[in-house]
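What you see is the complex with one protein chain gone and the rest in place.
Here is subunit A:
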């Protein structure tokens, strides 16, 4: 009897063991198993127009071997490539992608793609179609940054870089460093679906430094902003105007303002401390008015004038010049947006919508006509807070201005 019991428990154990080990085959989740060495990781993507009704999709693909093998201290243009570019035309992105995939040994993976570039030609025709793919497909991240390139976007991908491992990274760094505009895919979607129907994307191009064979090189240059109305690019802003736009959007970070105070021979430069922009839309007697209240503090980093900022009177002159310069920059970009481009890139529409929902309802459909007539009043309050490690300009210490 005891033996029988033992045998029974043995059979029980064996059955359990078999059923458990059998379930292992089910638990591994084989269908979606993807090894990292079966993936082609996209670092940046470019979408260009090609011929009639065709788009060209270019992908910058990461080569893991090159990164792991040690790029060496040399780097520079002679270094091994970390990425390469593949491209393919198709009727839309999905089509081009499937054609690319057919000829490609690894599964194309969007999850790490942080840069999306639109070629200017495509941008001028409209980007909704491409945007739909990027937002609908589960892999591309909404955190990726969107750019427009002057000329073909593909060229930026193919470019060699000096400091960053690949051009996609270089472009992204330029956007996030704060000197330029940084617009994510999500922001772009929001701006286009929002009240203003206008957006400004960073505008890049490949510039080249001419020299002899050894010293000439290409680099990505931030040349301003591409302005969108609905999904179409309608114009662009210069670099200076883009900086002005950053003031409006309260996104100024790394920034140097250089001014020449009236009656002085040299220039004075400030870096910015805190920047506060208050936007206050007002509607009085059917007159739409936008009041901008800018508060900024600065620190002197170079003083080529004879003005000693320690002197209250000089300080006043300096601050006024500072104030005026900031004001001009902001007014400059507003003028361009209102009269030249007629595109609401600073999102005034949303501001009015938030404060005056009822009045907004009435102009919602014809905002395009109303926007250029909105009066803008810019008030800048600039203060110089610090003057750096020396307290008098070099010139003043020589005693030149003492006569």
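Going forward, a residue touches a chain if its C-beta (ideal position, glycine included) is under 8 Å from a C-beta of that chain, and two chains touch if they have at least 3 such contacts; residues count from 1.
What we mean here is this: contacts and distances are computed from a predicted model.
This complex has a chain not shown, and the name its UniProt record holds, of "Anti-sigma factor antagonist", "ATPase", "Spore gernimation protein" or "Redoxin domain-containing protein", is "Spore gernimation protein".
Checked against the hidden chain, the listed residues A:7, A:143 or A:240 yield one contact partner: A:143. Within the complete assembly, A:32 is the residue of A:4, A:32 or A:103 that touches the hidden chain. The missing chain, though absent from the display, is touched by one residue of A:22, A:263, A:312 or A:357; that residue is A:357.
Of the candidate positions A:189, A:251, A:331 or A:368, contact with the unshown chain belongs to A:189. Interface residues of subunit A facing the missing partner chain: 26, 29, 31-32, 111, 138, 141-143, 184, 186, 189-190, 193-195, 350, 353-355, 357.
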